[in-house]
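For this view, one protein chain was removed and the others were kept in their places.
Going by the order they are written in, the chains are A and B; count residues from 1 in each one.
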Amino acid sequence: MTNSSTNMRLKLPITCFILEIILIILFGVLVVYDHDTDAKLFNKNMKINNSTAGGNDFYYRYPSFQDVHVMIFIGFGFLMTFLQRYGFSSVGFNFLIAALSLQWATLMQGFFHGLHEDGKIHIGVESMINADFCTGSVLISFGAVLGKTSPLQLLIMAVFEVTLFAVNEYILLSILGTRDAGGSMTIHTFGAYFGLMVTRILYRPRLEQSKHKNSSVYHSDLFAMIGTIYLWMFWPSFNSAVTAHGDPQHRTAMNTYYSLAACTLSTYAMSSLTAHDGKLDMVHIQNAALAGGVAAGTAGEMMLTPFGSMIVGFLAGIISVLGFKYLSPILEAKLKIQDTCGVHNLHGMPGILGAIVGAVTAAVVPKEVYGNGLEKVFPDVASGERETSFQAGIQAISLAITLAIAIFGGLIVGFILKLPVLGAPRDNACYEDSVYWEVSLIKQDSWSQTV
Amino acid sequence: MTNSSTNMRLKLPITCFILEIILIILFGVLVVYDHDTDAKLFNKNMKINNSTAGGNDFYYRYPSFQDVHVMIFIGFGFLMTFLQRYGFSSVGFNFLIAALSLQWATLMQGFFHGLHEDGKIHIGVESMINADFCTGSVLISFGAVLGKTSPLQLLIMAVFEVTLFAVNEYILLSILGTRDAGGSMTIHTFGAYFGLMVTRILYRPRLEQSKHKNSSVYHSDLFAMIGTIYLWMFWPSFNSAVTAHGDPQHRTAMNTYYSLAACTLSTYAMSSLTAHDGKLDMVHIQNAALAGGVAAGTAGEMMLTPFGSMIVGFLAGIISVLGFKYLSPILEAKLKIQDTCGVHNLHGMPGILGAIVGAVTAAVVPKEVYGNGLEKVFPDVASGERETSFQAGIQAISLAITLAIAIFGGLIVGFILKLPVLGAPRDNACYEDSVYWEVSLIKQDSWSQTV
Partner (left out) sequence: MTNSSTNMRLKLPITCFILEIILIILFGVLVVYDHDTDAKLFNKNMKINNSTAGGNDFYYRYPSFQDVHVMIFIGFGFLMTFLQRYGFSSVGFNFLIAALSLQWATLMQGFFHGLHEDGKIHIGVESMINADFCTGSVLISFGAVLGKTSPLQLLIMAVFEVTLFAVNEYILLSILGTRDAGGSMTIHTFGAYFGLMVTRILYRPRLEQSKHKNSSVYHSDLFAMIGTIYLWMFWPSFNSAVTAHGDPQHRTAMNTYYSLAACTLSTYAMSSLTAHDGKLDMVHIQNAALAGGVAAGTAGEMMLTPFGSMIVGFLAGIISVLGFKYLSPILEAKLKIQDTCGVHNLHGMPGILGAIVGAVTAAVVPKEVYGNGLEKVFPDVASGERETSFQAGIQAISLAITLAIAIFGGLIVGFILKLPVLGAPRDNACYEDSVYWEVSLIKQDSWSQTV
């Protein structure tokens, strides 16, 4: 199953070591504790029982951070174990590239919007959440190329994608003042279209040689449901993790909760409706039921209302199942986009929907509805700098910018990943753990037996 | 495996769409953000570092909410995957009916005890926890009928059960002033006896045709342990999620923790003791070890002491194993109650035990023990309206009312579910995913192979 190029013995260790050593040096030079993590800046008067060590942001963000963390490592990792012979790689490569990405993202995001006057990047729980967010975007792209890349290719992809993610995020959030707390644009749309372009460039005309392994078995579908359910449960924490404290965080979590619930109903309905015998399809349940979280990523913090959230989730589920059923085969046949996990249906279209919902919500909800709370959601409107209609326009432009950077970036990175030295698997060895993992023959047999 | 009646192609989508559209309309008309989720009501003076955005209830309830959420979707969902051919349905139907129930519960609970003077239902994190609680009750009933119902029957059951749950909860908590923070009565006793009545009415005399599938295989038992362990770990959060802030929440979590630990010891002891060869039975470990959480559901917030909690848990484990071993076969043979998951042993009897413990604790702990904190646990006693003995009587009466509503309600709903149009599986196609799910023949074979 292996050939010389897929032998990672020198390539992978050297790459990991070099990357980690660079990271360590850059952290040594650039990164310092922020106000809430540094011992020196501790205000002696803060005492827990009669005031405000509770003011440390740790207590407002850390539970959300851990929920996001579970989504990144368990959620994404296990969602992708649905493939019958690719469980080690799904969880294991997810683990590897996430561990790299969160470190690199700390630097890139810090460089673009965290540098303080002292020229240092100050970090704490909020930067940890943002690093995990950026990592999520890389993992979405991983879903598009799942089963067809070496760990080395994935590491290289992660380095570039994190960088471009930080650029796009900087343009949107810092320059344009776009609102996108849950990342419908910055995370989902960006990650999906970046990954789709990469997989387009890496198109394999003879991939049908591995076709029989590009499917699930009974147990692998159950493992994947662990990922699905964790993503579903913690999505309210994801969308609300970096909103302003207080009602915006509370409201975002609640909007997302109802969007997801409505999405689940429409997903089941559509899955049954689009099957000739009315049977439910695990692919839809595992993926489309999450589209409601993606689609609430921009407007979740706004006064979308639970009612509005449910409509958004309801539509997202419908669009997503239709995408899996009818659009994905077309994308593969006509546009040569082999999208293993269907990220276009879970992150791409619902991300665009979310961006549009965000722009529309910004436009149609009068600012009076926000009262005093306006500055927490639309600070530029509250300060009188812009009108809500202008904000809506900015939201729409941001979607276009995100798509442009993602598509153009994915194109370039796709070509880089074609370098033969990176050790991609042969066409007949895709979706197969044994190329990069020790899987003893006995284990392999047992596995075949259960196919 | 399918016949025309079990084909869900039109029935399931139509039902899901109609239900979701009704929900969306009712949310649009009736539901608004509460004080802590509405932007307008934000007090500009709240600033995180020198006071009280930290006062937003989000920060006191949301971590508990997420723990409860995990119990509902992972805990219940995976606990039921113990069946060898019913994993998709266990996790998948659990997911579907929970997503419906939490929306419907928001309305029903809001209607009964959340309506404000403006005629609207005000929602926030506390209503989300209560909606999840109500959902838990539906999932307990699902456990009783597991493997023998169509998704359509389950949706219909959920709609009725949520409604009756809200009625019972209203009578207990709002009219009678019953204390039942962790829901020994409102959630566990109600859900169990409701489900037992439903399964009684749906009695299948020829169910032995599916007998060989009504059991576990090695891997399915491991998947089920994921559910068990999550339920066990987060039960302290469940029982304390809606108690008063401060010491009651803290105390409830701790009481439950010790109750569960003691219950685990007695469960292992009884499981070994009741086996002729002393071997442990996974069914007991998966279920009875949780009975300590159920039994601490009412008294957990009271001054039960860790010592008292451990006695309660210890007894609950013993009762539950004995139920699985000796009572369940009798219930099936004599009373024609086919209780797939043994919810009578995990939720029914321990729920009643919990209700009794609550009444006794209310009666025997002098109110002086509560000091200033009395109003948080027994507000009606603190206000002088009633004595502790009267409160104890109320607790006992509440158990009787709960049983009556659950049994009568389950009876009616059971008859409704007998409608042939709802597409129940045939007697020889119970406990079988392939009736309602795409399970390719290859997958099916592999599955048989591993049986």
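Quick note on the criterion: a residue touches a chain if its C-beta (ideal position, glycine included) is under 8 Å from a C-beta of that chain, and two chains touch if they have at least 3 such contacts.
Values in this document were obtained by computation on a predicted structure and should not be read as measured data.
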{"item": "Option touching the unshown chain, where A:T81, A:N214, A:T243 or A:T340 are the choices", "value": "A:T81"}
{"item": "Which residue of B:D281, B:E332 or B:D380 touches the chain not shown here", "value": "B:D281"}
{"item": "Which of B:L41, B:V167, B:I229 or B:I407 contacts the chain that the document leaves out", "value": "B:I229"}
{"item": "Per the touch definition above, residue among B:G371, B:G384 or B:P420 touching the missing chain", "value": "B:G371"}
{"item": "Chain A, residues in touch with the chain not shown (by the definition above)", "value": "2, 7-14, 16-17, 19-20, 23-24, 27-28, 31-33, 36-44, 46, 48-50, 53-54, 56-59, 62-63, 66, 69-70, 73-74, 77-78, 81, 87-88, 91-92, 95-96, 99-100, 102-103, 106, 123-125, 128, 151, 219, 223, 226, 436-440, 442-444, 446-447, 449-450"}
{"item": "Residue ranges of chain B at the interface with the undisplayed chain", "value": "52, 54-55, 57, 59-60, 63, 67, 215-219, 221-222, 225-226, 229-230, 232-234, 237, 245-251, 253-254, 257-258, 260-262, 264-266, 268-270, 272-273, 275-282, 285, 289, 303, 305-307, 310-311, 314, 369-374, 376-377, 449-451"}
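As a convention for this text, only the chains that are shown with their structure count from here on.
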{"item": "Rounded Å distance, chain A centre to chain B centre (Cα mean)", "value": "32"}
